[in-house]
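Every protein chain of the complex appears in place save one, which is left out.
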Amino acid sequence: MSYFFQLVVSGIVVGSIYALSALGFVLIYKSSRVLNIAHGQIIAAGAFITYALTVFVGIHIVLSFLLSMVITFFLAMSVERVFLRRLIGEPIISVIMVTIGLMSIIDGIIYMTPFGAENFSFPEFLPKTPISFMGISMSWTQMVGVLITFTMIGAFTWFFKASTVGISMRAVSDDQFASMSIGISVPKVFGLAWATAGLSAAAAGGIIGNITGLNFYVLHSFGIIVFPVVIVGGLDSIFGAIVAGIIMGLIQQFASGYLDGHWGLYGTADVLPYIILLIILLFKPHGLFGIHEIERV
Amino acid sequence: MSESRWLATGNFFTSYKTEQRIFLTHIDRLVFICFLAVLFAWPLIIEVGNKYMLVIDSILIAIIAVYGLNLLTGFAGLISIGHAAFVGVGAYTLATFARTLGGDHILLTHYWPLMIIVAGLVGAVIGGIVGLPSLRLKHLYLVIATLSFQMIFQWFINFSKFYDQGQTIAIGRVFWFTGKVGRRDHYFFWYYVILVIVVILGFAVRNLLRSKHGRCLVAVRDNDRAADAMGMHPGFTKVYAFALAGFFAGVAGALHAYLWRGVGFESFLLHHSISYLAMAIVGGLGTLVGALVGPAAILILELQVESLAEFVGHYFTAVGDVATAFRPLSFGLVIVLFLMFEPRGIANWWRMVRSYFKLWPFRY
Partner (left out) sequence: MKHKQFTIMLVALSFLLLLGFSSQVMAGETYKMGLSIDMTGATSDVGTPYSKGVEDYVKYVNDEKLLGDDKLVCFIRDDGYKTEVTKRNFEDFLDEDIVFYLNYSTGSTMALRQDFQEEQIPVLPASFHAGNLEGNDYIFLPIASYSSQAVGLAEYVAANHKGSGKPKVALFLHPSAFGRAPRDDVKKSIDAGLAIDLVEIVEHGKDLDNTAMLKRFQSKGVQYVISQTVQPPVATMLKGAQSLGMIAKTYGEAGKITFLGCHYGGGPALVALAGSAANENYYWTTSYKMMTAKGPGRDAQFALAERYGRDENVAKDANYTNGIMVVQVAVETIRRAKAKGKKITRAALYEEMVAMNGFNAFNSLTTVGPVSFSKADREGVDTLQLYVSKGGLFYEIGAPFASEYVQKIK
């Protein structure tokens, strides 16, 4: 039984990290309806900036973690300004293609640094003993990761619910023309959406980097891994991302915990989320918490 | 027929039939025939290395796959990022025969045209099945349904004992009237085979779009309820679009298996799907010319970027990984800049050039 609860706890931990990684997709999609394929690369960049600040510059890891969030905030904002601003009003599929191109560009920039091809590991600052409760364990790194995730998600939820800027972002996602007419600057909102996505990506990068070590391929493949999370939750729902993240985390843990090795099955954790995703989508075509668009002919 | 069939400075159609002609003017037809003649003749005159022959062959195969993707995404408006898996279905149809009968079985080596068609049909069936969620899903949610298919395909092959867990399954060399096609003539032989298929399927796509079976795709893309009111079944049309895409992808997959002389799952991964989509978008969605130009543009760009990176690398040996980094960097930059300034793809240039000649000596 403790094995079962261990799977549950691990699933929730992993799931909340997924949720944080998925948050960046949701933020961008919510305002501009664009799926940012290069998100994984931004996650990796955030992790590497944290590392560079900690080790090469010598700032304490907590500070450099915060600082890297600020840096990626502005980096992502300038990416939007330089590459995507021109494309407002162009077919969405072209914009998605541009993010595919961006993926290559960020790859290229990272391969110019040692991070592209060498492995690194964050300096350890947390206790190495696990937090154990009734035979269920979880590491300090994971604990801190979960705390950061929920703080971030809470902050974003408040931001969209209560702050003027957040509300104007929601207005833009609802109707661009109507929001323009009441004086909201749509390009600024898009810029801000990218910037906040960058910020959340840096946070995700820092946490994942602490769990897996810093390897470019591992970090950037998170961009794709969280795809089903984003969709199951509904592309435009922050709350949905948390729920879907945790569902995915649990599914994966249960799959690798109970299915792998039986009946000749292996690697089910990588495929089961997609199967479940298909089934969920057949019943709820807009994800669990996505907004149903009313279509008019 | 009042207007000249050689030159047309504007639209003078008097019946739908004239508007639906494959070639609007005799000049169009003449240019096309000359172009085709060049395509068939050049390998006999100019000799290029195997590498370039391989690249050209893979461009042609990608064109066939992108025909399908373009029908699906460009004409029917259903975005798919699982196209490489459809290509994989075609290739693995051959692998199924190779695993049960042996890679050098007469069916694979002598009756290869039949095998190519079979692979296309299997691709169509699987495409239709995968298209079923499109009855309910729209936009990006459908994208993810195709992504799921991609992931499930990869997992299935990678863990399936029958397919040797994704390791390369060899396909034997084929026979022609002159005997076995050896290594020396391999790429040369397949150039002609694939070129013929590209031309036939190109005409097929063009003719399809002239008929109601093609126009229904566009109608459903633009407004499915209106299409419904006109008597088309939107759901059936979407599934049919997936089946069509699956057919083209299946044919491409079979050719891929023959050209590479083996089927391994590493050729049908997610990033291949993304690059097929890139080809379709860069070429120009919703145009036949786009499907022809896009793959050539992307694959040649890749090659050029590689040479450029090597060239740069020789100058900056001390800087470290510049040569490595330069390749993705410049590839991404070209794509991004191109789409920033020409989001409608290369086909748009083609349209502008054509209209320039059409209106010459006047400008717009």
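By written order: A and B. Residues from 1 in each chain.
By our rule, a residue touches a chain if its C-beta (ideal position, glycine included) is under 8 Å from a C-beta of that chain, and two chains touch if they have at least 3 such contacts.
Bear in mind that the values here come from a model prediction, so they are computed numbers and not experimental data.
Engineer: For the chain not shown, which residue from A:N119, A:S163 or A:S185 touches it across the whole complex?
Structural biologist: A:N119
Engineer: Which residue among A:L23, A:I208, A:V230 or A:I247 touches the omitted chain?
Structural biologist: Touching the chain that is not displayed is residue A:I208.
Engineer: List the residues of chain A that touch the chain left out of this view.
Structural biologist: With respect to the unshown chain, the touching residues of chain A are 3, 6-7, 9-10, 13-14, 17, 107, 111, 114, 116-124, 128-130, 137-142, 208, 211-218, 221, 225, 252-253, 256-257, 260-261, 266-270.
Engineer: Over the whole complex, note the residues of chain B touching the chain we left out.
Structural biologist: 48-52, 54-55, 58, 158-159, 165-168, 170, 183, 260-262, 264, 266-267, 306-308, 310-311, 314-315, 318, 321, 324, 327-328
By our rule, only the chains that are shown with their structure count from here on.
Engineer: In their complex, what parts of chain A are in touch with chain B?
Structural biologist: Residues 29, 35, 37, 83, 86-87, 90-91, 93-94, 97-98, 100-112, 114, 116-117, 224, 227-228, 231, 235, 264-267, 270-271, 274-275, 277-278, 281-282, 285-287, 290, 297 of chain A touch chain B in their complex.
Engineer: Mind pulling up the chain B residues that touch chain A in the complex?
Structural biologist: 73, 79, 133, 136-138, 140-141, 143-145, 147-148, 151-152, 155, 158-159, 161, 223, 225-226, 270, 274, 277-278, 281-282, 285, 320-322, 324-336, 339-340, 343-344
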